Structures are given as structure tokens and as C-alpha cells.
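The complex appears here without one of its protein chains, the remainder shown in place.
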Amino acid sequence: MKNIEVLFYRSSFRFVMIALIAASLIGTASAAGQKIVLTGSSTIAPLALEIGKRFEKLNPGVRVDVQSGGSTRGVNDARAGLADIGMASRALKPEESDLMAHRIAIDGIGIILHRKNPVQALSDEQIKEIYTGKITNWQQLGGEDRKITVVNKAEGRSTLELFLHHFQLRNSDIHAHVVIGDNQQGIKTVAGNAGAIGYVSIGTAEYEEAHGTPIHLLPMAGVPATVANVRDGRFPLSRPLNLISKGAPSGMAKRFIEFAQSAAVDDLVTAQYFVPLAR
Amino acid sequence: MISSQHNISSLSRADATLARVTGSIALAVAVLLGLVLMLLVKESWPVLAGGGWTRFFAGEGWFPAGGQFNLLAMLWATLACSAGALFIAVPLGVSSAVFSRFYSPNWLVMPLRRIMVLLAGIPSVVYGLWGLTVLVPLVARWEPPGASLLSAILILALMILPTVALTSEAALAAVPASNLQGAAALGLSRKGIVLGVALPAARIGILTGALLAAMRALGETMAVLMVAGNVVQTPASLFDPVRVLTANIALEMPYATGDHRAALFASSLLLMLIVTMLAWLAGRGGAHANV
Partner (left out) sequence: MFKNHSRLNDQLLTLSVWFSVALVASVFFWVLGDLTLHGIAKLNWSFLVSAPENAGRDGGIGPILVSTLLILSVALLATIPLGLGTAVYLSEYTRRDNALARSIRMSLNVLAGVPSIVFGLFGNALFCIWLGLGFSILSGGLTLACMMLPIFISLTESGLAAVSSEWRHGAAALGLTRAAALWHVLLPAAAPAITAGLMLSIGRALAETAALIFTSGYVDRMPGSLSDSGRALSVHIYDLSMNVTGGDEPAYGAALVLIVLLVVINGIAASLSDRFLRLRITTS
């Protein structure tokens, strides 16, 4: 028994030693400098990661570590000091007034249908009736005879809160057929079901529509769902993407937040299909 | 062999050391696992304390914002998904193990095992992605919304099949060749050998495998989350969207605070309770089979 353990140890030990040596060789290249830790919203995480990489390039010796885990986690970690900066894809709530939000981008939310669905516009009232289960077939809205599949977001997601607030609904009123978590799951669900209706980030939906995913965006209250209209503030449904700090930021965190809000990262914001700040 | 010769005087000492070493390792593992339990109990204590657990089985449903934490619908959904997946995966998995041991041409044994190992190693998110983009639209064409109990069962069956197949194969391989040769010498047909000798002899291993598969099915999160539809309701048909306990935890944990968070931790305690009961039942079954 001992022999076998020793053997297992030896071989895996050697493997790990080699890995460790290799890793430490790579490690020596980056000087031990300052580290900024960001945690929170999975929506913002890819953008923050890219901003972090550019920030690292401009500030040698600084490291930006981005961890995802949800907006609530971002708020809690920023408050508890586990993270230097939190990320939240929503505005701060009244009970979070001890924290400061720093907007870095905007995200519009639009209604999408399957491309095969001939319905081209829905009024707010119709959308409300679909989501509360009063209208259950597209025929009732001038479409084909097809059951409506209502795609809703899971409890706690900021897009859901935004949607409910805009349509003056409570989540318990909604008769959903599919409840989803992340944005791409919404797009894929609607793309795979000709009778589905859902709401997702406009930038991503524009991209997917342009790249052949069988969905189409609906205008809302007569305003076409485009990134340009979100930036102008004409589109009714949008949310801020925020960095969160405990009190006024200082030092490296302050520099990072200012950098993330500057025009120097507009191309990164656009590359993640969000809407840059209007300046 | 690598081991040296043992003389009589070192016998007992080596054994005692080994017993102590393995014993303390086992204890360390038990402590580690105890810590997981402690975390769960500590985090769910706010809703468990003071008889709050009754809230999990009463009330109108799962409305965490309104303080309603009825888990029953999700409990039934979880059990239905796992039972359905086992119903498909166990026969198929045991069959393919039997195939490997008794029917397969030699050249096919290794490729088949590789396939099983690969199936076991595909990340659940990839199964989920595949399910969401291929399986769900197929089911939706048949009966919308597609994201349903049926899709969840099919994906889960695919995911636990390798566990059943590999453990059954290992169990069948452990049946002494002499037993099989004896049966063959008695003139039993291949079917007689498989059903009469090999499978009964391997039943404990197969049961262990099925149990592991059941646990995997009960605990699986990402793939089910993507294909099951996640609507909190007691399933009335195979085409109803359902939400299982694990998907509920994954969907809401990052956004939960206070009692809601505690209720989510408590729902994973409930899952563990189910698994414990399963393990106990399987243990009893195994004990009976031994007699």
C-alpha cells in the first residue's frame, strides 16, 4: 500500500513540480505590483476583463483580477471589502445608499420574436396581455396559428426587474413557459422556437440578427430597438452598467474607475455590444 | 515485484502503521465532509430555526420575494427528472456493459469504453448547449415550449449513462471467470449465463453504479437549467416545463439575500436528505441481496 502511494506521489509529484517550476518562471516576469479585485455581475465581467487588460498595459505593474458571481455579490463584496470594486448591472437600491455607483455603459432591453413570426410590432398593452397569459396564440395578434411561448427571466435578475417596472407587472402575475438565466440562453431559446417571445439585451440581439440567428427585434412604443436609440435615451427600456465603490474611490481603484468611464474604452464597450456613455 | 520480502517480526508493525495511516486519512476526509454539512446547516439555520421548515411544504408556492418558500413542486420535478433518466439510462447502460463483456467482438471493447469515458467527461454546460440548440427545438416542434421535463430527462439520461455503463462493466469484470466457465460447462446458453450467473453476481456493483448515477442526476445543475424550462410547477405531463431544486439554487443564489438565501441552502439540505435515503435504501437492498 505504501509503495503504491509512494509511486503515485512520485509520478504526480514530478508532474506538479515541473508545472510549478514552469509557472514560477512565467511568474517572475510580472513584477509584484498592485492588484485591483473586481467582483459581481456576469453581464459586466467580460467588459471589465477587457478594460482591465488595457489598464494593465497602460499601468505596468498593476494587475486587475475580475471575478463574476452576480450583481448582488458585487454589491456585497464591495461593501464587505472583499473586492476593491463591485460590478452591478443595475442602479443601486435605496438600502444600498452607503455605496457609490459609477456608470460605465448602458444596456438597452428589447423584445425579440422568432424570425418566422410575421408579427412586426406589439403595443405595451399587448405585451402585457401576452405575459399575463390573456393572449396565448399568435393568431389573436394577426400572426399564424401558433401557441405563444413566453420566455421570462429568473427572479432577482435586473432585466426582469426593469421589465416588470416598465410594464407595471408583478412577477407572480406572469405566466411563463420558459424561465432563463443568462442573456444568450434567452436568444437561443427564442431562436429554437417559432412561437417564442422574450426580452434580451439589444446590442447582442442586433449582433445575432445580423449574423443569421433567426430572431428579430421589435420596436417598443414606436421607437425602433437600436443601439443608437438607446444611446440617445429615446428607447424606453435601458439599464446602467455600474462599478460600485464603498464611499468615494481612492488610489488605483479611483484611476481604474475614471479610466473605465473615459472615452478611451468606448471601443471596448461597443465590442461587447453595450452602449457607450453619451458625453 | 517492487515490494521487498517481509520477515515475521515486521508483519504486525507494518499492519498497525497502515491501519493508523489509512484510519487517520479516513478521519480527515470525514472531517472535511463534515465541514460541508456544517456550512449548509449554518447558512440555512435562519429559516430552519423555530419550526420555519414547515414553510417549505406549505403556502401557495415559491415566491421568495413574498416570503413563500414552498418547495414541493420543485421536489416532484426533481424526482420525476431523475427517475425518468434512470428509467432510460439503467437498461441502456447495463446492456452496453453486458455487450462489452459477452457479445462484443474484441476490437470493439476498447472503443466502446472510450466512448463511455468521453461521454462522462463532456462538461454539463456542453450537454446543456447541445440540448438547448438541438434537442429543445426538436421537442418544441412536436409540442411547445420544448424546454420541458422530457428534454431534461433525455439530457440527464445521456449524462448518467456512462456512470451506469462503466460501473456495471467493472462489476461484471469482477465476476470470477470460473463461475462463468462453470455455467458454460453446465450447458447454459449465453442468455442463461448473462441473466442467470453474471448479472446476479454483479448486482451489488451495478446497484452502486445506479446509485451513483441517481446522485449525479439529482445533483446535476447546468444542463438541466438550460433545457428544463425552469417554471416552478408540479409537472402534469412530459411536455411541461419544470424547475428542479439544483437549477433553482443556481438561478437564484447569486441574487438572493436574507431568508431567501437561507431557503436556498435549506433546499440543498433537502436534496442531501433524498440522497441519504436513496443510499440507505440501496444499502438495505444490497444487504438483502447478500443473504
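A and B are the chain letters, set down in written order, and residue numbers restart from 1 in every chain.
Note that in this section contacts are C-beta pairs under 8 Å (C-beta built on N, C-alpha and C of every residue); 3 or more make two chains touch, one makes a residue touch a chain.
Source: prediction; values computed, not measured.
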Legend entry - Chain not shown: contacting residue from B:Leu40, B:Leu79 or B:Leu238: B:Leu40
Inset, instruction - Consider the whole complex, including the chain that is not shown, and state which of A:Gly69, A:Gly86 or A:Pro240 touches that chain. - result: A:Gly69
Legend entry - Chain not shown, touching residues in chain A: 1-5, 7-9, 11-13, 15-16, 19-20, 23-24, 26-30, 42-43, 45-47, 49-50, 63, 65-69, 82, 181-185, 187, 201, 203-204, 207-208, 211, 271-273
Legend entry - Interface with the unshown chain - residue positions in chain B: 1, 3, 6, 8, 10-11, 14-15, 18-19, 21-23, 25-30, 32-37, 39-40, 43, 91-92, 95-96, 98-101, 103-104, 106, 109-110, 112, 114-115, 117-127, 129-130, 134, 158, 161-163, 165-167, 169-171, 173-174, 176, 189-191, 194-195, 204-205, 208, 211-212, 215-216, 218-219, 221-222, 245-246, 249-250, 253, 265, 268, 271-272, 274-276, 278-279
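Just so it is clear, only the chains that are shown with their structure count from here on.
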Inset, instruction - Let me have the rounded angstrom distance from the C-alpha centre of chain A over to the C-alpha centre of chain B, please. - result: 32
Legend entry - Residue ranges of chain A in contact with chain B within the complex: 1-3, 7, 42, 69-73, 76, 146-147, 149, 154-157, 171-172, 176-181, 185, 188-189, 192-196
Legend entry - chain B - residues contacting chain A, complex: 2-3, 18, 22, 63-66, 132-133, 136-137, 140, 144-147, 225-226, 229-231, 241, 243, 250-257
